[in-house]
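A single protein chain has been removed from this complex, and every other one stays in its place.
After this line comes subunit A, so read on.
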Amino acid sequence: MFKVRLYNTSLMSNNDFNALMPLLVLAGASVLVMLLIVARLSHRLIQLVSLLLFVIAFISLLNIRAMLPYQVGSLFMIDSFGAFMIGLIIFSGLAVNVFSYIYFQEKEEGPKEYYVLLFLCTLGACVLAVSNHFVSLFLGLEILTIGLYALIAYLRARNHSIEAGIKYLVLAAFSSAFLLFGMALVYLQTGALSFAGMANVIGAASVPPLLLTGLGLMLVGLGFKLAVVPFHMWTADVYQGAPVPVTAFIATASKGGVVASMLRFFAAIDGFRSEQLQVVMIVIAIASMVVGNLLALRQSNIKRVLAYSSIAHLGYLLVAFIPGGDVVPQAVSFYLLTYFTATFAAFGVITILSGAESDAEELVHYRALFWKQPALASILSVAMFSLAGIPLTAGFTGKFYVLTTGIGQGFWLLASVLVLSSVVGLYYYLRVVTTMFAGTRDLLPGPPPKYPVFLGISMVALFVLTFALIWLGVYPDHAIGVVRDLQLLVTAPATSFAE
């Protein structure tokens, strides 16, 4: 009798397979692309197939909407928040994939393994977004990070690329050790590895010191992946050294996945009851906003500007994160949506402008860009406006949402630092925009565009992103309506047991 029950509850049912379909598609896609590489197909074909596979993964995600929320074993909790985050992450993979062809076709490295790693990284980030258990959290994080080691150092003949890869390797491995040690301490205190189990053990009691130590160590590990201030040292160098599409991936999907899992974990154990932990998070948030914006001021390299900008943005995100409560998943998802869209628009333009030898990373390259490439310059301007949070762009709506969440719970200090540091941030975002309009129009236009098909696809993607940026800024009601319905669940709803 016992055996039969074990069989029923632990092996995967059809429903489990359906619910996990987006992850299965991503995992299968990485194997499929590897087989295509073995068959020595061309870059173009592999690119198009991966594009198709990302679209299939996205469609399979839309298919599971009806069955949410759904718990798979003890490892995954696929609720509407998790599904939204998976959607964002798969969308990031798709966007990175679109921009990759133009970037890698001219490079000296065969870009094929790149797509395998891209699928695996996307899979890791998606696993993070729905993980409800330390095992899946750590495995997802490691799949993501190990894939990123290789992606960052992908152009291995270039010194700065290898340097960035080594930096990320050493620091990420070190931070994983912190995370693991923190998890071990939490396990020692609670005796549970699943979030729900921990929540049961901790209950409403005060947070014991051992648990607090464990949470602190975990915060170091997760903070590194999010590149929030004291753990931000690697960011600028890695952003600069990595290939541009990979940089875009680090800035978006990898952080989105970690934010989602961190939010799920903190919601499960109700981590903000502890005042010490809250104070630490507030300090981290304020430091990230201030330091990120100040360090960006003097940069002359646009990848570094975006690196520091991402530090500041994660600080803004923490303002929505810290208050705790039901509104947090909504504010966080909406903010990530606006941040992802703007970041991809910016990195997409950089990718298209990059040449075979070097990336278009120095701000000097952008002088008079408007007179040469008005479309690209306008898109980059909109992206910068949105990152700066200027009204009528998505960034403003996102920041507004974050602010209302913070103020609604009485976190005035965080809110005022957010506003003040955003004002400082305006300087360097607008500097990029003014650079593009500076100079005269008699500059010679660049060489004729290559790869018209893929350039076309990339431009379409950029226009869609720009449209989304403006649409989210002018008429955000629809997106906010979607986000409002998101719920983050820790324990399984009663219905999923009744199958």
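Just so we're on the same page, contacts are C-beta pairs under 8 Å (C-beta built on N, C-alpha and C of every residue); 3 or more make two chains touch, one makes a residue touch a chain; residues count from 1.
Criterion: contacts and distances are computed from a predicted model.
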(request) Mind telling me which option in "Rhamnose transport system ATP-binding protein", "NADH-quinone oxidoreductase subunit J", "Cytochrome d ubiquinol oxidase subunit II" or "Sugar ABC transporter permease" is what UniProt lists for the chain we can't see? (result) "NADH-quinone oxidoreductase subunit J"
(message) Please identify which residue in A:78, A:117, A:312 or A:342 touches the non-displayed chain.
(response) A:117
(message) Looking at the full complex, which residue from A:53, A:143, A:345 or A:369 touches the chain that isn't shown here?
(response) A:143
(request) Quick one: say which of A:65, A:156, A:298 or A:450 touches the chain that got left out. (result) A:156
(request) Tell me where the left-out chain touches subunit A, residue by residue. (result) 6, 10-12, 20, 27, 30-31, 34, 39-42, 45, 72-76, 109, 113, 116-117, 120-121, 123-124, 127, 135-136, 139-140, 142-143, 146-147, 149-151, 153-154, 156, 165
